[in-house]
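All protein chains but one are shown in place.
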Amino acid sequence: MSSQKAWAVVAGVGPGTGASVARRFAQKYSVALLARKSANIDPVVEEITAAGGKAIGISADCSDGKSVKKAFEELKKAMGGATLAAAVYNVGGRFIRKPFLELSEEEFESGWEANGRGAFHFSQAVLPLLLDRVDASPEFPPTLIFTSATAAMKGSALCASFAAGKFAMRALAQSLAREFGPKGIHVSHAIIDGVIDIERTKDWKFDHPDAKIKPEAIADSYWYLHTQPRTCFTNELDIRPYIEKW
Amino acid sequence: MSSQKAWAVVAGVGPGTGASVARRFAQKYSVALLARKSANIDPVVEEITAAGGKAIGISADCSDGKSVKKAFEELKKAMGGATLAAAVYNVGGRFIRKPFLELSEEEFESGWEANGRGAFHFSQAVLPLLLDRVDASPEFPPTLIFTSATAAMKGSALCASFAAGKFAMRALAQSLAREFGPKGIHVSHAIIDGVIDIERTKDWKFDHPDAKIKPEAIADSYWYLHTQPRTCFTNELDIRPYIEKW
Amino acid sequence: MSSQKAWAVVAGVGPGTGASVARRFAQKYSVALLARKSANIDPVVEEITAAGGKAIGISADCSDGKSVKKAFEELKKAMGGATLAAAVYNVGGRFIRKPFLELSEEEFESGWEANGRGAFHFSQAVLPLLLDRVDASPEFPPTLIFTSATAAMKGSALCASFAAGKFAMRALAQSLAREFGPKGIHVSHAIIDGVIDIERTKDWKFDHPDAKIKPEAIADSYWYLHTQPRTCFTNELDIRPYIEKW
Partner (left out) sequence: MSSQKAWAVVAGVGPGTGASVARRFAQKYSVALLARKSANIDPVVEEITAAGGKAIGISADCSDGKSVKKAFEELKKAMGGATLAAAVYNVGGRFIRKPFLELSEEEFESGWEANGRGAFHFSQAVLPLLLDRVDASPEFPPTLIFTSATAAMKGSALCASFAAGKFAMRALAQSLAREFGPKGIHVSHAIIDGVIDIERTKDWKFDHPDAKIKPEAIADSYWYLHTQPRTCFTNELDIRPYIEKW
């Protein structure tokens, strides 16, 4: 294996899960952050760099194949001869709650664009790089993680768009796990069931303390998944605050 | 209720399930058959007409909103003042089995187009008509059935496109059942698990007799679903030949 | 096949589902009703007999192997040379809702006794008879149906006993379907999700009309399952009132 530090790539970096995952993986790897708006990425890149890590930001729209292709050309240039150790797809798209008959095609499609098509392009870009790393006998199996939601398990009323997208993402994660697991790649689908504790949800009140999921805890979970040896791959796990009803 | 015969509409009519469902529902209703190719529809329309039923064929591409809109304008004209009693979405799309890294975007999207976007447009077209019928206190609750597959429950290796589409269809069916059930509409998701006995599969050999699902039996199942009273809605059922491994 | 009318056996007959299923199957078959208390059976036997059908009642405790053995000796005597066409296991046991730490062993076990052990003894008694009937090429495939509940899919708080029992019943139904389906026997697991409309629930008020499941509708569903040809077996279906939250 090259003596260079390996990389991790995180797509879908806002102030919550994506940023925490990037920080966590930056403790061991160089990290590339992908998001549509560089405003979301820049502070995280700066923070990781200031802390002595290595991070780059690339703007990309994962639902657009050309944009993903361009982003990964940039990433590969930055990587030089290094390998890709982990990839996290954290693009959620809009959560639309609306009577079905009021949904526009564009609104219904948005769930698929983020969770289906975007996950497809991202997976096609990262899997060849993760396969390369298998040959390098890394400490931890190369890993691809999808951030999902309870909507992947249950199609609730008024949530057709988001649920259709998350169900599709779960199908993709299973299919990839079954195809690429035997090739040494760990594919996981993480069902995040609860409100995440970020600036935007700061004022959402609950009866109990700790009612919101800390993004750092999600990041720790993803890191744990990454460290599982190949005799012990977890394809699916749920994550929820202790007080969540389910 | 109008003295005119009510209608059923079946989208996705080939030689198998769609045609059998149309024949079955034509025993009570006038039926409209939608398919991309009129070559698939015409013989069924003729057959139903010859048997004393009423049937019309309309060509439409359900994945195209404009095409669906045009088809339903035509259908409503044909319906006159009659109501819509049942709608069956039977569009399956291509079944693609291929290594993930060889899939084109267009191939991956095809599962969604048929099972996600197409189901969306069809549902948006039929639900207002089915709601109208609720007010007419019909003998059987207005019914919307989706033809699905085992791929809605399990994302197999090499089947990412089809599985992503069918998972999305299941999400949609659940979401619609939860939103429109309380309004009196019966929404069902039928998991067809096995080879269907049609011309194309005639030479597929099995060790056991009756190894293939008769499309007439699927049609009977759909008819049964349609006749369930609103105190007893089935949202999901599986259908498979007795010898199928599962 | 013998010219004698075939039989159906229903275990767990109270005033709701069991009685309705017995009445429905009595339209074609002689029926045997099993229950612990003959007070539950006698009126149904009388009613079926008065309506021109044939019915017998046998008291039995399905959780007790000897009691089941004795009941089936009695049944076989009554059947003479006739065959068994259908068997419905409708024993639910007590529904206990209680903090886990307050459950006695006897209370926790009661869910298993009714839904696990009882279903085991009943299945062992009926399957050899149903297999005999396969050889007689009957009109409808011999059928074994288990009445289950949402608790088979979700272990809710305070419901450990009932859920453990119903989960176990679902496992049994799947295992039997996979073993005996290929031998020609139709095994189904019916998830009844809602309040059943019987004397005991008469005063339970809901905002909507028809909020409770009519037991006759459940019986129709079971009859439909029984009539499915062997190319088209349904192993699992859910049944709920249109207004049920799920």
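Letters A, B and C mark the chains in the order given here, with residues in each chain numbered from 1 onward.
Keep in mind that, in the parts below, a contact is a pair of C-beta atoms (placed from the backbone, for glycine too) under 8 Å apart; a residue touches a chain by one contact, two chains touch by 3 or more.
Please read all numbers here as calculations on a predicted model, not as lab measurements.
**Student:** Which of the visible chains would the unseen chain be in contact with across the whole complex?
**Tutor:** Touch partners of the hidden chain, whole complex considered, are A, C.
**Student:** Which one, C:Arg170, C:His186 or C:Arg230, makes contact with the chain that was left out?
**Tutor:** C:Arg170
**Student:** So that we can see where the missing chain sits, which residues of chain C does it touch?
**Tutor:** Residues in contact with the chain left out: 65, 99-101, 103, 105, 108-109, 112, 116-117, 120-121, 123-124, 127-128, 151, 154-160, 163-176, 178-180.
**Student:** If you put the missing chain back, which residues of chain A would it touch?
**Tutor:** Within chain A, the residues that touch the unshown chain are 141, 178, 181-182, 184, 186, 194, 197, 208, 210-214, 217-218, 220-221, 224, 228-244, 246.
Criterion: only the chains that are shown with their structure count from here on.
**Student:** What topology does the chain contact graph adopt: line, ring, star, complete, or other?
**Tutor:** line
**Student:** If you average the CA atoms of chain A and of chain B, how many Å lie between those two points?
**Tutor:** The mean C-alpha positions of chain A and chain B differ by 35 Å.
**Student:** Roughly how far is chain B from chain C, going centre to centre by Cα mean, in whole Å?
**Tutor:** 31
**Student:** Which chain B residues reach two or more other chains?
**Tutor:** 178
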